[in-house]
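The complex appears here minus one protein chain, its other protein chains still in place.
Let's turn to chain A:
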């Protein structure tokens, strides 16, 4: 009996299912405001899955995912802004920046479907291009990381400077409706939340399939011994570019869900600090585990909210302390801790004579 209990407690599939069910029924027990926040955390969780594929599994550290997230968010924001402004009037910031007619890059975003596609496609293409240029030329490791950071500076400067096109530092805000439904209504927000939760589940399982397949093996091979893989006849550049572009597309998708729930996107959200923060969520949850970063993203952002609400003066110290503790004592992140407990728990029961075999660890 104890053995069955033991197995089911640490059965990852059951835990995942339980977690997902909790997310699905969250609208029943959370207030609108808290649900909205949880939706935001889930959008971040989607983003870190892509980041984990890239860093945790392929070993490529990008400190520039904020811009892919941001571009996705801007794509959605542009559609929402156009819908809020109506068909006849220009978005307010264009008017006071002296823009007379709708700039051509805004035109496709009048169509919501096109906006959603572009929100994934543009980050994907940018990453594809950058990936081809860098990985093909064997710009790897820390040099790639620096380059990704430089990209952030370039894009953010561009967005801030082009006030008439992007809304400058203010970013895009004051949205009204999506597909004609009011964004302020509780029903719309609940639906958006549920969509976010579903997208998270889909992205998670698709990534899981990807990682468990042969491609996953290649990716891990690149991470652990790129030269060996090259000698075996694989071209790591192709794989890295693919996974970089994929993670950028996922980031764009997360950005779109973010803007729907937060109602604002500005260049601060795509800058260097958020880009680094995203990597921290992955590290904190445990890189190379998929579920770890998801938990990391939700936990850190929840902690951020609740620390800052309780101690507005000193909350940043708590957050810093949390990061230091995790990095110093848990090099494998929270998932490392989980595994340790799992081992200990199983070990405890192993000593009992009747438990012959312990359930195998899934990862």
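FYI, a residue touches a chain if its C-beta (ideal position, glycine included) is under 8 Å from a C-beta of that chain, and two chains touch if they have at least 3 such contacts; residues count from 1.
Methods note: contacts and distances are computed from a predicted model.
A.B. asks: Which name from "Urea transport system substrate-binding protein", "NADH-quinone oxidoreductase subunit J", "Protein CotJC" or "tRNA uridine 5-carboxymethylaminomethyl modification enzyme MnmG" does UniProt give the chain that's left off?
C.D. replies: Its UniProt record gives the name "Urea transport system substrate-binding protein".
A.B. asks: Quick one: say which of A:15, A:132, A:264 or A:280 touches the chain that got left out.
C.D. replies: A:264
A.B. asks: Determine which one of A:173, A:247 or A:275 touches the chain that has been left out.
C.D. replies: A:173
A.B. asks: Would you mind spotting which of A:232, A:321 or A:348 touches the chain that isn't drawn?
C.D. replies: A:321
A.B. asks: In the whole complex, what residues of chain A lie against the chain that is missing from view?
C.D. replies: Where chain A meets the chain not shown: residues 31-34, 36-37, 40, 89-90, 92-93, 95-98, 100, 157, 160-161, 163, 168-171, 173-175, 184, 262-266, 268-269, 303, 305-313, 315-316, 318, 321-322, 325, 329-330, 337, 340.
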